[in-house]
Every structure is written in structure tokens, then in C-alpha cells.
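For this view, one protein chain was removed and the others were kept in their places.
Take a look at chain A:
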Amino acid sequence: MKKKVQHLAKPFFIIVAVMVLLFQSGCGFKDIDKRIFVLSIGIDHTKSEEKPFRVVLKLAVPSGSIKQSGTEYTYLTEESESISTAIRILKSQTDKELDFGHAKVIVFGEEVLHHELEEIIDFFLRRRDIQMISWVGVGQPSAESVLKAEPESEMAGSHALFNFFDQNGVESSLIVTSYLFDFRRRVMETGIDPILPVLNTSEDKKRIEVSRAIVVNSDKKPVELNEKQATIYNLMGNNADRYDVRVKNDDLNFTVAIDTSKVTFDINTDSKQKPIIKMDIEMVGIIQEADVDTDSSKLHTYSEVTSKTVKKDVTEVLTMFQEEGLDPLGFGLRYKATRLNNNKRYEEWKELYPKVTFEVNAKASLKSTGVIE
């Protein structure tokens, strides 16, 4: 009889052990209601030398019925000597685990851009829970004001800032998007300059506008691109297919909506004195708005006029980049990449770039006048 009990003891012990273990949760185990999600991170620069960084976190507070009450946001702010110390202090201010898994927008204040960019983005690159596909932008007047803005169109559970950048929400040719991984690449690599969208908030914090961009160059001051330049940058970088061309001629005034476009460029340095960048632009679209009666038999003429306008616009922007010494499209990188390495290709390019002439070859084909006759 005694033996039988002993025989049963082992499986019994195992079962009890499994049951007990099952109800213990490990350290990786943290329930979702014990976490609080950081949706966006803002970094501003304070004037003080001791605590130069001001870190703002936008947190989503989930509620039981999202449909009725919507998601509420709360903010944590801390000034510190480095971003990580700021976040360590912020952790002590919440009752839940800060989860950066959904922190998909990182906004820098304009002042921060004057610092060493490598140093600032280092924190975001090292943390494993901040995803490399986060979007990076510049906040105006400050990162904090952008984070704290709650546009009226913002719906429950969907963060407005995300909708600006992912292509699920708005699709606009004005919005320049920059992923964290791409931003890092542009910061580290020579021959291509980082470009960031500018997020602008109104005074009452009810509106966010993303229509401009900033090109950062480690040697020089950041240069802001206006709406038109940002659109043309998007076109040239193949970021956006859509593009509106405003054609202004003596007798013809119309706007063309481009829906597909393809841009390629080629660097020709056969002559060291007169290097050429050839850019081919192919676009297809329709006339969207015109102040004269359009005639579908004249589509060919309209196309030619459009091509000319595009050529002029693009050349203007390219020349502006050249004059400012900016290279957000990566001409330098292309030059380095397509030539045998001799360790001084970038120096060569820096000499060549100011001498470059641009040959833009635009070919717009209009499919329709947009009206049925």
C-alpha cells in the first residue's frame, strides 16, 4: 500500500508544480492593461546648459468604450541632461509600464537640429522597443506644441500624427515623410542630406499643418523648403505620384493633376569642368481646372506647355539645392556608388557639385481634358 502511494507521488508532484508555475507570470509577461502606450515623442531644446533636453511623451489612456468616449491623451514632460535620463525619471511618474512599441512619431524642436544629430538619434536607434519605421519630423514652434495639439478631426483611437504619414490616411504631395531608419542613413552617409517634414501648429492647438520640409546639413544651417519646393522634392524623390502643375501662359491658364510620374536621373562627368545631371521626368495626368474652354484635340499642345512648366519648376528647385549646397536627393551618393572607390570620391563630388549643370527633360502626357464633350 505504501509503495502505491509513493508511486503516485511523482506524477502528483509534477501536476502540482505545473499548476503552480502556470499561475506565475514571468518578467517578460506584462498584461496590456498594465502598460501605457507612448504614441509620440517630442524633443525640445532648452536654453540651459545643464539640462539641454526637454522630453515630452504623448500617452494614450485607453477607456472601456472607445466608441463613446474616445481615447484620452495625457502628457509627461521632463527636462534633463540626456534623453534616457529624462525617460528614466518619467517612468517614476506613471503607475504603468511605459511601452514605446507604438511610438511611431518622433518630433524634434527646431533648435535641436543645430546640435549633433548623431548624438540625438542615437538613443532612438539603441532602444529596441522604438521601431525603426517611426516617422521623424520637426515641430514648429516647438515639439511640445505639436504633440499637445489635438486636431478636431482626430477620432477616437486614431492618432492624427500617424495619419499624416502613413499612406492609409491622407495622401498629399506636400507631405514629406522620413522614417527613422532613413533619417539615420542620411545623417551617417555622405552625399545625401537628411530631410524632415515640418509640423506646424496653430496658436489654439486645434490644427496641425504639414506642408513644408527642412533639409539638414551637418556643415550648414538647416534650410527650409516652402510648399512648392517640398512638392517638387517629393516628385523628384519618387515619393509621391500625385502632383499638381499650375500652368500659366499668356493665353492659357490651367492646372494639371498628375496621377502617375516617374523620375530618373543620371550623372555625367565626362568633362570634369562641365558635369551634367540629366533628369528625365515622365508624367501622366488630366486637366483639373482651367479658365478657358479646353479642346481635346489640343491635348498635345497642352502637354507641351505642361512639360515646359514642369521643367522650369524642377530646374529652379535643383538650382536652389545647388546654391545652398544641399543634396537631399543623393546625387553625391549616386556619384560615389557608380564609380570605383578611391577613398576621395566624396571630396571630388564636393568640388564637382557647384559646377554641375542640370538638364531636365520633362515629358508630360495629358490623357484627357477632364470633361466630357
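The working rule: a residue touches a chain if its C-beta (ideal position, glycine included) is under 8 Å from a C-beta of that chain, and two chains touch if they have at least 3 such contacts; residues count from 1.
What we mean here is this: contacts and distances are computed from a predicted model.
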| item | value |
| --- | --- |
| Choices "Glycolate oxidase iron-sulfur subunit", "Molybdopterin-dependent oxidoreductase", "Carbohydrate ABC transporter permease" or "Spore germination protein" - which one is the UniProt name of the chain not shown | "Spore germination protein" |
| Residue of A:159, A:212 or A:311 touching the missing chain in the full complex | A:159 |
| Residue numbers in chain A that touch the chain omitted from display | 22-23, 25-26, 28-33, 35, 37, 39, 60, 62-66, 71, 99, 101-102, 104, 129, 131, 157-159, 162 |
